[in-house]
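Shown next, in C-alpha cells, is the structure this report addresses.
Yeah, one chain of the complex is gone here, protein chain that is, but the others are all in their spots.
Chain naming follows the written order as A, B and C, and within any one chain the residues start at number 1.
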Amino acid sequence: MTPASAIPLDRINGSSRQEFLGHLGAVFEQAPWVAEAACEKRPFATVATLYQAMADAVNAAGHVSQLALVRGHPELGGKVARAGALTAASKSEQGSLGLDRMSAEEFARFENLNAAYGKKFGFPFVICVRRHTRDSILHQFEARLNNDADAELAAALREIGLIARLRLVEAIDGPGAPKTTGRLSTHVLDTYHGRPAAGVGVTLYELGTSARGLLTQARTNAEGRTDEPLIAGVPLRIGTYELQFAAGDYFARAGVAAADPPFLGVVPVRFSIAEPEGQYHVPLVMTPWSYSTYRGS
Amino acid sequence: MTPASAIPLDRINGSSRQEFLGHLGAVFEQAPWVAEAACEKRPFATVATLYQAMADAVNAAGHVSQLALVRGHPELGGKVARAGALTAASKSEQGSLGLDRMSAEEFARFENLNAAYGKKFGFPFVICVRRHTRDSILHQFEARLNNDADAELAAALREIGLIARLRLVEAIDGPGAPKTTGRLSTHVLDTYHGRPAAGVGVTLYELGTSARGLLTQARTNAEGRTDEPLIAGVPLRIGTYELQFAAGDYFARAGVAAADPPFLGVVPVRFSIAEPEGQYHVPLVMTPWSYSTYRGS
Amino acid sequence: MTPASAIPLDRINGSSRQEFLGHLGAVFEQAPWVAEAACEKRPFATVATLYQAMADAVNAAGHVSQLALVRGHPELGGKVARAGALTAASKSEQGSLGLDRMSAEEFARFENLNAAYGKKFGFPFVICVRRHTRDSILHQFEARLNNDADAELAAALREIGLIARLRLVEAIDGPGAPKTTGRLSTHVLDTYHGRPAAGVGVTLYELGTSARGLLTQARTNAEGRTDEPLIAGVPLRIGTYELQFAAGDYFARAGVAAADPPFLGVVPVRFSIAEPEGQYHVPLVMTPWSYSTYRGS
Partner (left out) sequence: MTPASAIPLDRINGSSRQEFLGHLGAVFEQAPWVAEAACEKRPFATVATLYQAMADAVNAAGHVSQLALVRGHPELGGKVARAGALTAASKSEQGSLGLDRMSAEEFARFENLNAAYGKKFGFPFVICVRRHTRDSILHQFEARLNNDADAELAAALREIGLIARLRLVEAIDGPGAPKTTGRLSTHVLDTYHGRPAAGVGVTLYELGTSARGLLTQARTNAEGRTDEPLIAGVPLRIGTYELQFAAGDYFARAGVAAADPPFLGVVPVRFSIAEPEGQYHVPLVMTPWSYSTYRGS
C-alpha cells in the first residue's frame, strides 16, 4: 500500500461498494468488515471523518470481533515473517525497522517475548512499528506483558488504530487528514559572529542499545538551517538519536584563531523522541568555546 | 622515578656531588652532564631555578652534544621498547599511554614513522608522552616529519625539556616548582530548580580515532561538583575527551514529570584539550529540555 | 509622499515626461534634474534599476551640482523647520523622530552643531533621519564634523541616496525594490516545560540618553512568537533598545512553584541596532532561574 496508489477522497466517496472495499478493505488487517461499516456512512468531508467512521466500527464491535481483529495480525518478527506469509502492508512496515533482518540472538529475544505474550493473552503482540525504533519496541513489549487482559486488548486496539490511520492517509488523497507525521529540524547559530552558521555539516544517527545507525547527513544553508527538515512526512520513531555538528570545521573555515586541537570539534547532541507526531526542533547556538541546545519550536 | 623517591630541595642543595648526581643524573635521559653542570650552580632557591640551570646547560651545549642528547632517547614504541631496554623512567612514561601494548597494526604505523623519521633526521623521535594521547602523538609525529633539520632538533630539545621538567618535579619536594600539571573539572547546575545538581553521574572518556577509553567516573556532590577534580596533579594529555552526564536519571529521581523516554537521557559533552598545563572547567547548565556548556574557569 | 500615492512601475514606464516628473521629481530634494535624467532611461524592469539610474545621474553630476543638491536640504531641526518651510516629505521624515518637538536645550545643541557644521562645510547636515534615533543622529553629527570637505560631501550624498531610496520605494509599486526596511522580532521558549512560552507580555522601548520611549507592546502566541514582528516594513532606527519580558507572570500563571518574590520577574534585554535594513531576531530561552538571549535569525 504505497503512496503511489493513493486515490482522491472524492473518488472514494463516489465509487462502488466493491471499489471502496478493494481500495480500503485491507486498512484494518484481515478485517474488511471495518471498511464495510464505514462504506455505509459515505460521503466523508475529510479523511479524518472517514478514519473516525472506521474507528467507531471497531469500538462498536463486540469483544469477540475485537479479539479476532487482533488475532488477524502477524507475530512481530516471528515465524510468519520468516515464512513469508506477511500481507504486503505488514511486510513493508516491519521491514522498515529491519525486523526482518534480525540477528539470531535478537530473533530469539523476540521469540521469547512472543511466546510469553501469546501464552498470557492468546493473541499476537501488535504495535504500530513505524512509530518505534527496535529499542522502543522491546521496551513496549516488556512493559505491556505486565498488563491485564482487558488493558492489553485496549492497548492492542489502540495500536491497530494507529496502524490503520497511517495506511488510510497513504491510501487517500484528500483534505483534513489526521495527523500522522512528525518533524525533526535543526538550526545552527554562530554567536561568535552574530549570524546563522552556514555550511555546518550535520549528521543524524539513531542510537540503539548496541549500535548506531546513520539516518541522514546535511549541511546548513545561509540561514543556518538544512534545506529540508532532517525528518518529515513520516512518523518519528520513538527512540534515541544523536545529532553531530561539525563545529570545529566550521570555525576553522571561518578563520577563527582557536586552540590546536580546537576545544570543540564535533558537537554531539543526544536526545530522545517520545511523540512520533511531534515537532522536534533541536537548534545549536555555538561559539568555538561554548554551545547550548534545547527543544525549540 | 616515582614521587615516593622525592627528596627535599634543601637536601639537594646540601648533598654531596655524588648524591646530587645519584638523584638527578637521569633527569635528562642518558645525559648526566646536564645535572653535573647544574650541580655547580647550587644552592637553588626554588625547583624552577634548578630546572632553569639544567635547561641553560642544554642550551649552552654545542650541536654535537645536543644531537647526542636526543640520540640517547629510545625510539617511541619501537624495537627497544619490545626488547625491554627502556630506562625505568622512559618505561613508566611510555607505558602510561599503552604504547607498550599496541596492536600489530598500530605498531607497524609507529615503525614506519620511526623509520622515515630516523632516515630523515638521524635521531629518534622524542616527545613528552605524558602530555599526549596516542592520537596526538601520531598527529605530532606526522607534522614534525615536515620540519627541516634545525627546526626538528629544536623541537626535540623542547620535548626533552618538558620530559625533564616532569621528572624533576617528581624527584624534588620544594617550593617554586615549574607548572607541570593541569586540571579538568566540572560542575552541574539544575536551572529547572535553580540549584546545584547533586548526585549526577559523570563519566569521562578519552576518545581515540578508533576507540574510547574510560578514564574516570564520579557523582556530583551537594554543590554540583565532583569531590575531586576529574583530572589533577598530572599533565592533561592533548587529545579529545567526552564527558557523559546522566541528566535523565537525575531529573527522574527528582520526580520531574518528563516525556517517556525523557528528551535528555545521557548528555555527552565532547571537547579537546590543547594545553596540558591548562585549567579546563567544563560545566553543564541543564533542564530536562535544554543545556549549555562552555570552557569556564 | 505617502504609500497611498504609490503608483505601479508599469504606469511610470508608460507615463508622459510631465507625469513622470510630477510623481518622482521630488524624490531628490529640490533637484528635479535627477528625475529628468532618469526619465530618459525608461523603461525600467525593476524599481531598483530606476533607483540606480537616479543615483547614476547624481554621481555623474559635477561638484557644483552635487553641492547644490546638498544645499537644497533643510537644516536638521533648525530654523527652517520652526518656520514651517519644510517640504512635505522632509517634514514627515523629521517629525517621525520628534525633531520638531525638541526641548529648548536639545534644540540649542542641534543649533550649535548646525552652526559649526555650516561654518566648516558651507552646506547643511543631511542625514536619512528615518534610519536613526535622536541619539544616533547626534553621534553621527559630531563624528561627521571631523571629516574633511571631500569626505563629508560624499557622506552627505550617501545620505541623500538613502533618503531618495526610501521615498522612491514609497512612490512606486513594483517588483525588485531595493531593500529599505528591516525587521525586529522575538520568540520566547520555556525550557522548564520544553515548549514555546505562550502569553508572555513583551514590551519594546527605545532607550535614549536621557529617557526611554515605549515603542510597542505585544503578547506571545501559542508558538511563542508575537503575531506581528515588533518592527517591520520600515527601516530600523540605529540606536539602543530594551525588550522587557514578563517572565515571572508567565511562570506564575503556569503554576510553577517559585521563590517569593520569584528570582526572575521582568527580564530586560538591552541591545543596539546598527543596520536599519537588517533582520534582528532577539529570542529569549528561559526557565524560572535562568535565561539566554542572542542575535538569532
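What we mean here is this: a residue touches a chain if its C-beta (ideal position, glycine included) is under 8 Å from a C-beta of that chain, and two chains touch if they have at least 3 such contacts.
All values reported here derive from a predicted model rather than from experimental measurement.
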item	value
Residue touching the undisplayed chain, where the options are B:124, B:182 or B:224	B:224
Footprint left on subunit C by the chain that the document does not show	136, 238-240, 242, 259-268, 270-272, 274-275, 289-295
Touching residues (missing chain, whole complex) on subunit B	189, 191, 194-196, 223-224, 285, 292, 294-297
For subunit A, the residues touching the chain missing from this view	191-194, 259, 263, 285, 287-290, 292
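As a convention for this text, only the chains that are shown with their structure count from here on.
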item	value
Centre-of-Cα separation between subunit B and subunit A, whole angstrom	47
Whole-Å gap separating subunit B and subunit C, where each centre is the average of the chain's CA atoms	56
Shared-contact residues (touching 2 or more other chains) in subunit A	292, 294-295
